[in-house]
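Reading through the structure tokens given below for one structure.
For this view, one protein chain was removed and the others were kept in their places.
The first chain written gets the first letter, and so on, giving A and B; residue counts start at 1 in each chain.
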Amino acid sequence: MKKLLALLLVAVLLLGTLAGCAQTKPTAPSSEAPKTETPAEPKIVKIADLFAKDYTSLDPAKNSCGWWTSALGMSETLFRINDEYSVVPWLAKSAVADGKTWTIELRDDVTFSDGTKLDAERAVACLKRAPEVNENAVALKEATFEVKSPTVFTITTPKPLTTMTNELTSVYYSMVKLEEGADFEKGAIFTGPFVLSEFKPGVSTKCVKNEKYWAGEVKLSGVEGIYVADADTLSLAFQNGEVDAFIGPTTNDLKLFESATDKYTVVKTPASRLYYYYFNQTRMPDKDLRAAFNMAIDHDAIVKLLAGLASPTIGAYGPDTAYGKVEKKKYDPAAAKALIEGLGYELNAEGYYAKNGKELELDIAYYAARSIDKIVLLMQEQLKAVGIKAKLSVSENPDATYLTTKDYDIAMYCMIANPSADPYYFMNRVVGGGNYTAAGFESKEAKELLEKLYSETDTAKRAELAIQMQKIIIDEEAMGFIALLNKTTCMHNGVVNCNEKNPVSFYFLNAATDKVK
Amino acid sequence: MKKTKKSVWLYIFLALALALILISLIAKEIAPNDPNATNVLRVGEAPSAKFPLGTDSLGRCVLSRVLAGAKTSIFSALVLVLITAVFGSVVGMLCGYYSGIADGIVMRIIDGIMAFPQMILAIAVAGVLGGGMLNAMIALGFASWTPYARLARSRVISIKREEFISAAGLSGCSDFEILTKYITHNIFSSLLTFATTQVGTVMLGFAGLSFLGLGVKLPQAEWGSMISEARGMLATAPWAVLYPALALVFTVMIFNYLGDALRDRLDVRLESEAKR
Partner (left out) sequence: MLKYIGKRLLRLIPILLIITFVAFSLMYIAPGDPAQKKLISKGIVPTEEVLKATREEMGLDKPFVVRYAGWFLGFLQGDLGKSYANDRPVSKLLWEAMGKTSMVAASALILSLIISIPLGIWSAVRQNSVADYVLRFFTFLANAVPSFLLALLLIYFFCIHLKVLPVLAKNSVEGLILPTIALALPICGKFIKQVRAEVLEQLGSDYVVGAQARGVHSKIILIRDVLHNSMLSIITVVGFSVGALFAGSVVIESIFQWPGVGKLVMDAITSRDYPVIQGFVIYIAVIYVVINLATDLAYRVFDPRVTDS
């Protein structure tokens, strides 16, 4: 029986050494030879996505499916956003506005992967169809189109739409060959450098090089997009070389990858995905309480927690943009406490504020993606320090749950605030009413400004309007802008040109993407 | 000779189990830090004087969380085993003692519930109820009372016809007295042994549910969810995964050993009866 005890001890020790080994492993120099590609082998780059389950179809206009077709280099749009965040022509050659009418001229050398030419007729068909399929494509909902020549067409909107070219960068306006009997669930014909070879929804999408790509030679022989359910598995698969590149590592991954420059390249590009939260004003009518909440949250600490994945912001758009130059209240726990006490709350034995025996408890609704699960835990601690008890309620799909039902005190969200280099998109959502507007927030003034913003043509004035609207949001304590998530692309060394310097995350694989030694 | 040796092991494991329970009781007092206090500047730190077992992905003290997790894991397991054991045994005893139609119906229900692998039903119930400590307990408890009922019933049936029971009946004892005084006394050791062997299983069940995100609600510390939360850190901060894992494995082993030692000591065989 003594033996048994001895064995127990040995096993515990063994487990201990295992822990020790694990600890030293990452710092030890890697002895194995780098993976080499024989020249005859086809060059394939595999990317992975955590949301690929949502890409149930290859119809670029449906839901967010266009993200996938764009990221895999299958679909392209008439205009695109370049690395400097400006809109530039892509499949189109030029666009000229005259009041309510835009005249768009297409390039004359664009062909679909089957050789069919992209002419004005086909382009107009795609633009007409998008609003029928996707409710986000509101901009062209009431537009009328006219084909002037095989390469020229016009779009006329009821009101002047100054941001037409920005709108046309959206993936749901991707150019796809529409014809009778086209089955988007199985495949579609696009103009991009890669052509579908196999589509397994929720598993993987395989593509081969488009031999007839209109913009020249495609370097890779194929690409594959894989769906991975969770971030940790994705990171492991990447480290094991099963995934060549992906966007959006966790803070942990970032630390690991950045310390192994001999293996990985990590590129961080400031982007416009905004972390923010809504207040439910119906449930939290006290403006001072909302203000106290805003002052209790240390946004800098959140940025630190996201260690390199996010950048600080003040307004909705980032401090570098013309329309992001606003001011918000600073982190000030003492002032937050004072405001709460001003509302008649007193600290109870557990260190939380209470009024008439009722504890001040706020329900924070969130979803566990893009590190939001970590952010809310930090916020919960920060609120506790001020004396506010926070209850965390997690949902899988925020759009269908708490944003719709308004069942929240505070609702966390993360949205690309600036998808087309213009403030209208986001302001329309957070001020215009609907699910993306804070529950109970109603500002006539902001709505009037939104009307003006819609048709204002002067860029400086547009910025000014957007700033005024953000001021209203901040003064009303309707929302809290936390931070901007960078676009972080992780690649194995040797994988190049993944649009990693572009702020938009649906630009990923392209004709120049290559796998070199 | 053999019996005393067995007793020694029984007492050793009993002492270890009690020590674990004690630690979980005073976890709050001996934890060096607040288990939920985050520190963004000290994320994934290696073990140090301030954080003896390092910090996790939110800069929380791993040791304090392992201790707080001890309370969650051990207590939820013990409480659940206690509730299911008592409930199941009472149902089984009543069924065995009175038999009849009610017995038949209850036994068919038990058959039905036992037709599900326990953990599968727990995953489904917890998945539908949507996580949280209480829901996880309901999910695990939903099926785990049934073996006690079967065990108690079969034991009661086998001793019901013994002379001392009928003698007690003749001497004017009420059914309640017979059940509580004589029968309980006679089947207690089997039930206790079986319950002890179940503690480890229930603990692993909790950890499994928490790992799948169906157990405790964050930020509550629980070993399974700690492992799940830190699984991406195995390369950068292995302590955040390995210490809760060690705690879990060690604790489950202690309770399993205790169950086995108790069974050897009391010399009861119960696997087949509880399962069929």
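The working rule: a contact is a pair of C-beta atoms (placed from the backbone, for glycine too) under 8 Å apart; a residue touches a chain by one contact, two chains touch by 3 or more.
Please read all numbers here as calculations on a predicted model, not as lab measurements.
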Of the residues listed, B:I165, B:I178, B:A245 or B:L262, which one is in contact with the missing chain? B:A245
From A:T103, A:N136, A:S197 or A:T233, residue that would touch the chain that is not displayed: A:T233
Touching the absent chain when the full complex is considered, from A:G241, A:G351 or A:G433: A:G241
Taking the full complex into account, find the residue in B:T72, B:S154, B:Q220 or B:N256 that is in contact with the omitted chain. B:N256
Note that chain B touches the chain not displayed via residues 108-109, 111-113, 115-121, 123-125, 127-130, 200, 204, 207-208, 211-212, 214, 224, 227-228, 231, 234-235, 241, 245, 248-250, 252-253, 256-257, 275
Touch list for chain A against the chain that is not drawn: 3-4, 7-8, 11, 18, 22, 25, 32, 53, 56, 201, 203, 226, 228-229, 233, 236-237, 239-242, 396-397, 399-401, 404-405, 435
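Criterion: only the chains that are shown with their structure count from here on.
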Interchain centroid distance [CA atoms averaged], chain A/chain B, Å: 44
Under the definition above, what is the set of chain A residues touching chain B in their complex? 1, 12, 15, 18-19, 22-23, 25-26, 231-232, 235, 239, 250-253, 255-256, 301-302, 304-305, 307, 373-374, 377-378, 380-381, 392, 394
Report the residues of chain B in contact with chain A in the complex, numbered from low to high. 5, 8-9, 36-38, 40-41, 43-44, 46, 57-58, 131, 217-219, 231-239, 242-243, 246, 249-250
